[in-house]
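Omission of a single protein chain aside, the complex is shown with its protein chains in their original locations.
In this document, chain identifiers A and B correspond to the written order of the chains, with residue numbering beginning at 1 in each.
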Amino acid sequence: MQQNKTEFAIELKGITKTFGSVVANHNIDLSVKQGEILALLGENGSGKTTLMNMLSGIYRPDSGSIYVNGKEVFINSPEDAKKLGIGMIHQHFKLVDVLSAADNIYIGSKKEGFFLSGKRFDKITELCEKTGLEIDPHKPVYSMSVSEKQTVEIIKVLYYGANILILDEPTAVLTPQETQKLFSIMRNMKEAGCAIIIITHKLNEVLEISDRVTILRKGESVATVKTAETTAKELTELMVGHSVELSIDRPEPDRGEVLLTVTHLSIANDDNVDVIKDISFELYEGEILGVAGVAGSGQKELCEAITGLQKIRQGSILYKKENIEGKSPRDIIKLGIAMSFIPEDRLGMGLAASMNITDNMLLKSYRDSSTPFVDRKSAAEVAERIVKDLEIATPGINIPVRRLSGGNVQKVLLGREIESAPKVLITAYAVRGLDINSSYTIYDNINIQKKKGVGVLFIGEDLDVMLELCDRIMVLCHGEITGIVDAKNVTKEQLGLLMTAAVKEGEAHE
Amino acid sequence: MNKPLKLGGENRFHVVKRAELPFKQTALLYILAIVLALVAGGIFILCIGHNPFSFYATLISGCFRSKLAFVALIKIIMPLLLTTLGVAVAFKMKFWNIGAEGQFIMGAICATYFALYWGDMPHFLLVIVMMLAGFVGGGIWGLIPAYFKCRFDTNETLLTLMLNYIALYIVQYLRDGPWRDPAAGGFLKIAKHPESAWLDKLFGIDITWVICIILVVIMFIYLSYTKQGYEIAVVGDSHNTARYAGMNVKGIILRTMFISAAVCGLAGMLQVTGDATSHTLTMGIASGVGFTAIIVAWLAKLNPFGILLVSTFFGILDKGSGVAESTFGLSSSVADVLQGIILFFILGLDFFIRYKIVISKSEHEETKEAAK
Partner (left out) sequence: MNTIINFLFAAIKAGTPLLLGTTGEIITEKSGSLNLGVEGLMYMGAFAGFYAGYKTNSVIIAVIASMLMAMFGALIFAFLTVTLQANQNVTGLTLTIFGSGLSIFFGQQMINNEGGKPSMSVDFMAKLAEEPLPLLGDIPVVGKILFSHNPLVYLAVVIAILAWIYIRFTRAGLNMRAVGENAAAADASGINVNRVKYMNILLGGGVCGIGGAYIAIINSYGGWDNGCINGQGWISVALVIFASWSPAKAILGSLVFGAFSAFQIRANEFASAFPALSFLAEIPSAIYVMLPFLLTAIILIFTSIRGKREGAQPANCGINYYREER
């Protein structure tokens, strides 16, 4: 494929894709040159992944055409994409758990002969040495960490000599060090002449790694700019569509009594390894306590322990001096601890995807009626109200939530939790995947709760947001608290250092 | 790579998931499916040298030509209907209980114990006790896979399948040994239930049919309007969500499987002590009804009234083709073949309710069209 080099590795012209009545991509043009890194920027739900899935053969465009190396092609399947030298690393890895790293790489190979050769493991090791990547080719995927899995995906793409590479939010699960390593691999590949598309919504990464940026907004391509000639501010404006007030409102906290007292808490995971190690903190009425940390530092387990979903190994959690250890999730809900926990898979926990909005309102309150029957009438009223208050875009309250877009799903979830008038509100990644406007709606609602005297535990990932929204920030690293700091007197860099445990609290302030 | 790339060109046909289809169109598609299925079945009948029209006419008239035929039809429908209601509860929770056959048999076994050994109880009391025994016996047989599912995530499809056969051979064991009827001479059989254990009749049919109607209504209300029905639906949707909502997921699974299996057990009890089996427990007591129930439940989309409809349809097919078989001098199992063909069609047509095929146009065609 090297011999007939054209200027563009990929050109998309007038691509449109709809899912039912939702237009995911509308008339999009996009091009990537050989040896170029293009960042595809846009908020979640702007259609980035859908667009790239048409290049990788997962979806097919409703209309429009695709040119690869100057020739018009029809990519009917991932098989076709592979033949064209297009490799995609999906956000949710596409690996077979029970197979080893090497076998995962060899799946679907066309040129390796009839039998599986024992040499396949050596070949992978060789390739690793050449590229500076590290993986044990015999290790089964189910026992791998997230970054190891990503490495397998990258080796797999490299092994087949893909020269057009698509990475979908590759840094979301990585530590800063791992991200840097990934970027250097990407630069090497660019040097070798590969065309690379990286999907992201992190501006700093766009500015750091890309040559050009194409910005999508609501399924349409808004602009393509050279990275060297743009600024973060301009990109944000393009992404959002209008200039955004960057400051988030932070009312002065009116701290009341202690709501939650966590002392010497340790939580073990299924393998009996402590994922939360001996942590202690308090949550007060009328404050927002942020929890920062690299993904997988124990945030999930902490949330689940407070809501009774996870066993505590040691220590205690007191709610207004009442020990909640050993209480069932149901009893804890009765105490007024509400969790709008939004895991990676939004619909996996918190909502029943196949049920409509009304039935989802009933999820925690269905027991309240005194008869053996559920009270759908009042649930429908609540649903109507939430749809109106939070501006949820839906054809009606009888639509299964599965059919709503990500942002609206999240609003349904948060709306219900606020509706239950909680004393403690736990939100995990509350704005993940939301557009800026929706995010602000959520921040406002959280602040309203704070003013009412609710204690909010805000598990976040965007440090900028946390610095502006939270009153105090607690930093978790490998299950330990590396610091609880006043959000007004700390910088992003200091937080970053605490997150990687490069320093302890005292030093960060100096 | 020197070879030119070979791609298949554009594949124009493309399958897309539909948004929900309006009720009218859905109904129309189902009717179309049934018509096509009957045509295909007709072709089969034609192939074996008979007139499909008169075959189908015989099939229908065979069910309704006399009171006797109609009663026979109802007898076929009743166990199927009850068992399907039971299966549907578990399926609503996405618990793939394909062990209805075994639960049915266990219900029959437990009921038979009381009929054989406590037959001198007053009739009314005995029947109640037997019903309870069938209900609990079937239920416990269903609790086994539910327990292992909850505790160790044991695959319920495979385990319930195995339990079917274990139950079946328990009947054989009882027949050959402990419960062998000495009065039958050398013949291996279990004794007939004493008359005090027989079900009462209403309009010439076992009161089972009254229970059927009541259970259809109860099941509809239970699944759609009660808190427990709501819990079943949430657990069926996502275990995590259910846990998060403070539901005791394992408890719900155990409870629901007990109810599901208990209804199947009750069906077995009513069958064994009813008219259809001459009040005797045999190896053929269930004869596949538990498996057919799975198909019926799926076709009826787990709706109790739909189940009533579909099991009636199956009953007519079964009873009617039996009559047609003897009228036309065919060997048995034409009913099975016909049933298979019809089901294949409905299974296949269901695809067009959930998906649609889109024929995509390439760009120049569009411009050509625009130019016109």
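In this section, contacts are C-beta pairs under 8 Å (C-beta built on N, C-alpha and C of every residue); 3 or more make two chains touch, one makes a residue touch a chain.
Model, not experiment: these values are computed from the prediction.
When the missing chain is restored to the complex, the residue among B:53, B:203, B:305 or B:344 that touches it is B:344. Per the touch definition above, the residue from B:72, B:85 or B:98 contacting the chain not shown is B:98.
Here the missing chain is touched by one residue of B:162, B:184 or B:213, and it is B:162. Think of the hidden chain as still there; on subunit B it touches residues 15-17, 48, 96, 98, 148, 152-155, 157-159, 161-163, 165-166, 169-170, 172-173, 175-177, 288, 291-292, 294-295, 298, 330-337, 339-341, 343-344, 347-348, 350-351, 354-355. On the side of subunit A, touch with the chain left out of the figure occurs at residues 19, 56, 58-59, 77-79, 81-83, 88, 90, 93-99, 103-104, 106-110, 112-116, 140, 142, 156.
The rule is simple: only the chains that are shown with their structure count from here on.
Distance between subunit A and subunit B, defined via averaged C-alpha coordinates, is recorded as 43 Å.
Note for the complex: subunit A touches subunit B at residues 1, 14, 19-21, 60-65, 73-76, 80, 83-84, 307-309, 328-333, 339, 341, 347-355, 359, 362-364, 366-367, 369, 372-374, 403. Contact residues on subunit B toward subunit A in their complex (touch as defined above): 1, 5-11, 14, 17-19, 225-228, 230-231, 233-234, 237-238, 240-241, 243-248, 358, 360-363, 366.
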